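First the structure, then my questions, so here it is.
With one protein chain removed, the remaining protein chains of the complex are shown where they sit.
Up next, chain A:
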Amino acid sequence: MSSRPHKMPIWRRFVMFWVHNLQQAVGSLGELSRAPWASLMTIAVLGLSLTLPSTLYVVVKNSQAATMGLNDAAEISLFLHKDLQRAEVETFAKRVELRNDVEKVEIIFRDAGLRDFRATSGFGSALDYLERNPLPDVLVVTPLAEHKSADRARALLAQLQQEREVSSASLDVQWLERLQALVRLVEDVLGALAVLLCAAVVLIVGNTIRLMILNRRDEIVIMKLVGATDGYIQRPFLYTGFWYGFIGGVVAWIATALLVFWIGRAVSGVTELYDSSFRLLGLNFNELMVLWLIAIILGLSGSYIAVRRHVAAIEP
């Protein structure tokens, strides 16, 4: 639009564009000190808002790992018909063990079962009054790792139930399913919570930047009068949003680490009782980077919204 030719060659303009961006990026760091309280509050809100979902994420991640371990315990008990001979039981066990979804099969013969029961139940000699051993032979089937999920194990159970030798079968997965449903629920809540908190963060950053823009109204009018584009005026505010996210992300790291440490101590107090080696895992490097990125994106989008609405609205 300028009627005069540009005074700088294109490549120089290009280099200058980046030099300027860098200068403004550093310069806007100084801007934070123009409104130190508003900036500190906004950064704290941004960081702490992200702490809640990221800590919940850590909890979900760990409980997923924990229930994965519980899946390993998924075993199918097959109660066989009582009229089977010992040899028949053994062949059947062999046959089940040869299936490609079964890892191992353990046989508990009815005599051994009764002995165990007598020893552990405390009924002791009361059992001597029984005429016949009431227990059936039992096969304890452990599925292969990839067939241990509740659904797969259930399918396997259904197939084994069809076998002629089996009188009944059981897979105690209900509690596992309930636990998994609980974890899924927490995940959903976590998702909704994260979305809400992110929206709140964007609004809060947007509001702080809006106030900054309105505070510098006169300055913006002057810049517009001497020919500044909206883009030029917007840039320092966008950088301010960027720094909010940048620093807020670090705040979220620290707060999450503290919270996870605290929860971890509480959890280990419980797991020690169960003689478990369970340890709460914090955020790994990738997750830290994602958290940082999210913080920066939130800071940027908050300032972008404010800048789009309010810089254009200021007219000389």
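Details
As a working rule, a residue touches a chain if its C-beta (ideal position, glycine included) is under 8 Å from a C-beta of that chain, and two chains touch if they have at least 3 such contacts; residues count from 1.
Simple rule for what comes next: contacts and distances are computed from a predicted model.
Its record in UniProt calls the unshown chain "Cell division ATP-binding protein FtsE", which is the match among "NADH-quinone oxidoreductase", "Carbon monoxide dehydrogenase medium chain", "Cell division ATP-binding protein FtsE" or "sn-glycerol-3-phosphate transport system permease protein UgpA".
Which of A:98, A:225 or A:266 touches the hidden chain is settled by the complete complex: it is A:225.
Annotation for chain A: contacts to the undisplayed chain at residues 1-4, 7-8, 13, 16-17, 19-20, 23, 218-219, 221-230, 232, 315-316.
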